[in-house]
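Left out: one protein chain. Kept in place: all the others.
Labels for the chains are A and B, by order of writing; each one numbers its residues from 1.
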Amino acid sequence: MSAALSTRGLDKRFGSLVVAREIAFELPQGARYALIGPNGAGKTTLINLMTGMLRPDAGAILLGEEDITGVPPERRVTRGLVRTFQINTLFPNLNALEAVTLAVCEREGIARSFWQRVASYPDAVDEAHAILSSLMLGGDCYRPTRELPYGRQRLLEIALALATKPKVLLLDEPAAGVPRDESAELFEVISNLSRDITVLFIEHDMNFVFRFASRIIVMVGGRILLEGTPDEVSADPRVREVYLGKSGHGARHV
Amino acid sequence: MIGSLFGVLFDGFAYGMLLFLLSVGLSVTLGMMNFVNLAHCAFAMLGGYVAVTLMNGFGWPFFATLPFAFLAAALSSVVFERVLYRRLYRASDLDQVLLTIGIAFVSVAVAAYIYGTVQQPVQMPPYLRGSISMFGHSFGVYRLFLIGIALLITLLLVAALEYTRFGAKVRAAVDNQRMARGLGINVDGVFALTFALGSGLAGLGGALAIDIVGLDPAFAFTYLIYVLIVVSVGGLGSIGGSFVAATLIGISDVAGKYYVPQLGAFLMYLVMIVLLMWRPAGLFGRR
Partner (left out) sequence: MSVAALTPQTYLNDQARWTPVEIAFWAATLLPYWLFPDYLSLASQIAITALFALSLDLILGYAGIVSLGHAAFFGLGAYTAGLVSKHIWGEPITGLIAGALVAGIVGYAASFIIARFRHLALIMITLGMGLLLTELANSMHWLTGGNDGLQGVKMWPIFNTFRFDLFGRTAYGYSLIVLFLVFLVARRIINSPFGLSLRGIRENALRMPALGAPSRAHIRTIYTISAVMAGIAGALLAQTTETVSLEVLGFQRSADVLVILILGGAGRLYGGLVGAIVFMVARDQFSGNTPQFWYFWIGTLLILVVMFLPNGILGGLAKLTSRWRRA
């Protein structure tokens, strides 16, 4: 069975700054992979390349069997490749219900309808509300997004992505900035993600990484340094030197 | 034919220099604080009227009025910045548009009330009138003077930007405001000073413009369009961009009106649209 998402020889540079060099990896179906590396390693750039927001100078991106290197960003989403953003990229004046309903309508092609009320598409609305409830946002769904606490907004990021019915989900630092007392909800949501979805997440929080990832990819300076199980990666001296060596993570509990 | 082409280029370049003086302040402040100041040309107009009043009302020589045109515009912009603009730095673009258009409207009304709606008659000093013959072509003296002043000011601006501490702070604030604040740069203070400087230059431009394009209360809006064109084509926050854009726009306008007068400013508008479609962030803009 082919990998859910794979890349071959991706290159990207901005002038003399090389942000991606010969990136090649494969995400098998249903995998839970983590992408780690120091700041500036090119992790978010890689996500931008995979989602089509940046065009690679060389290389190919495959979704399943299909080469999507030339496919525009919104089409990649319809084919099932979806991302969340490191900084909340939400709709400040829409409430959560409107936002997720919007995502569902776009997915179903209903968004082109301009004569009927939104409320006359009960399936879309109900599905949106169900997604929000499963992420524990049901009670807040009528408040404008800008009024939600940060942790809730982070959950809404994920809700929007889930509303597109992704096959492959790229989470860019989902726990970033989430205060300790709100992170439990987030962790539960990630655990409950269906095994039908293949997940790759970027994270700096090592608790998170070791808890959810079955394999870890380490990126440094635009290249993949190595790929392996959590034990292999944490034992590797190169990784320790570049990344893991500093802060004490072992004592942190969730 | 070549003779007229050369004349068009010269006149266009001189006009461009005027546009540069009028625009550079807006480009830098817009690039720095993203504050949409559509009253910018009202300050230019103020400079023009100050010069006119000093010349016609008090008999001052033209040169002496120029620093005062600059100062009047700069100081009044400081007042507006303190009293009104400061409160709207975080407001939406639309609110900023509304406020500054309102200020521009009021300035037009006040100018019309005090000076009437006709173009102000001014007499340039004799040494600035007429033309010189060089290399077989005739150059308007006033236009040469305008070009000279603009180039001098450009050099001063570029030098200040590159070699002074203040210039370094300006560059930092334009490049990345949050980072600049984080480094301890007093961005608000830098902005206030830059804003005053930019408005002052606009005021100077207004005074210099009287002999080339005339001064009437509609100036605040007529030239706003030109300034916006220069700023968007040049790229926000860029002195070099404003210079190049102003030159291109000035020449396009003069050339268009000379060769195809029935279509007026058609050529200039077309040049702007094409350039923006090619480089949406402006010629020297970022991203």
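As a convention for this text, a residue touches a chain if its C-beta (ideal position, glycine included) is under 8 Å from a C-beta of that chain, and two chains touch if they have at least 3 such contacts.
Owing to the predicted nature of the structure, the values given are computational and were not obtained by experimental measurement.
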Among the chains in view, which touch the chain not shown? A, B
Which of A:L35, A:V77 or A:L186 touches the chain that is not shown? A:V77
Of B:W60, B:F166 or B:F266, the residue in touch with the unshown chain: B:F266
Listed residues A:N93, A:S134 or A:T229, member touching the removed chain: A:N93
Of the residues B:M45, B:A173, B:L215 or B:I229, which one touches the chain left out of the display? B:I229
Which residues does subunit A use to touch the chain missing from this display? 51, 72-75, 77-78, 82-83, 85, 89-94, 97-99, 101-103, 105-107, 110-119, 121-122, 124-126, 128-129, 139, 141-142, 160, 163-164
Interface residues of subunit B toward the undisplayed chain are 84, 87-88, 91-95, 97-99, 101-110, 112-113, 117, 217, 225, 228-229, 231-233, 236, 262-266, 269-270, 272-273, 276-277, 280-282
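One rule holds in what follows: only the chains that are shown with their structure count from here on.
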Round to the nearest whole Å and give the separation of the Cα centres of subunit A and subunit B. 47
